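One chain of protein is taken out of this complex; the other chains stay put.
The first chain written gets the first letter, and so on, giving A and B; residue counts start at 1 in each chain.
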Amino acid sequence: MLDQIHWLAAVTVLGVLEQAYFFLQVIYARRLFGISPPKISGPPEFERIFRAQVNSSEYFPIFLVLLWQAGLFFHQGLAAALGLLYLCGRYCYFMGYKTSSSARLTPMYFSAGVLWILTAVSALSILHFFLSHYVGLNILQLLTA
Amino acid sequence: MLDQIHWLAAVTVLGVLEQAYFFLQVIYARRLFGISPPKISGPPEFERIFRAQVNSSEYFPIFLVLLWQAGLFFHQGLAAALGLLYLCGRYCYFMGYKTSSSARLTPMYFSAGVLWILTAVSALSILHFFLSHYVGLNILQLLTA
Partner (left out) sequence: MLDQIHWLAAVTVLGVLEQAYFFLQVIYARRLFGISPPKISGPPEFERIFRAQVNSSEYFPIFLVLLWQAGLFFHQGLAAALGLLYLCGRYCYFMGYKTSSSARLTPMYFSAGVLWILTAVSALSILHFFLSHYVGLNILQLLTA
């Protein structure tokens, strides 16, 4: 069973390390700008780093779910490759947001695009599974026949 | 293996689409009220939409975990049906919160109720697994005997 998920698991660990990096960046920013918890407001420089981390955290479960479903129902390698693209996009988003609000936009659209592709792959491959499981209709086979 | 999880996967994709819809609503509200990131405070109308999205995001991983555990340890179809109820409850919660703080309460209690049922189903079916696995005690069999 593990050989069906090891690439997904590897990308997931990379994702966890990326999240850890974002958390550490917020801790450094708190020290730099002298903003102790529980405070979350401060100069725009701090708030941008803070919001970049919060936004990445909110998307993390959604990313993982799509990565694993696309990997299990369609193709592990493709899902893992898209996962790596997403993690790169997230890194650029974080670094861009740190600089300015507008510099976050391009990598934000890129990451969102990758997520939409993963969503489409998941949804279509699950739909394909339903059709072949309940109706006996194998679309992939029909297309390649 | 996939035929044990395809209903759970389908409900999960619907959940992801719902979360995407909530994120888009926040983006529209930011434009409407002219509140650019990283700012998160503004008129109550904006803050209600923003909080509705944040609250839904915080509950999303908990929902997914309960959905999948109830589905794997008890019954996939029942878990998926409860999952659909939860997603409906969340939609009504979001739409209610958009109107007023008090209009979020009824669907909030409904969603929370569904989550508690999923928690009970997960906990009891895992307990049942432990009892039959380690003690050899099959309660379901005893009850139906």
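Observations on the model:
What we mean here is this: contacts are C-beta pairs under 8 Å (C-beta built on N, C-alpha and C of every residue); 3 or more make two chains touch, one makes a residue touch a chain.
Please read these numbers as outputs of a predicted model, since none were measured by experiment.
Of the candidate positions A:F60, A:F73 or A:F129, contact with the unshown chain belongs to A:F60.
Mapped onto chain A, the interface with the missing chain covers residues 1-3, 5-6, 9-10, 12-13, 16-17, 19-20, 36-40, 54, 57, 60-61, 64.
One chain is missing from the display, and on chain B it is touched by residues 1, 44, 47-48, 50-51, 58, 61-62, 65-66, 69, 72-73, 97, 101, 104, 119, 122-123, 126, 129-130, 133.
Convention: only the chains that are shown with their structure count from here on.
Between chain A and chain B, the centres computed from C-alpha atoms are 20 Å apart.
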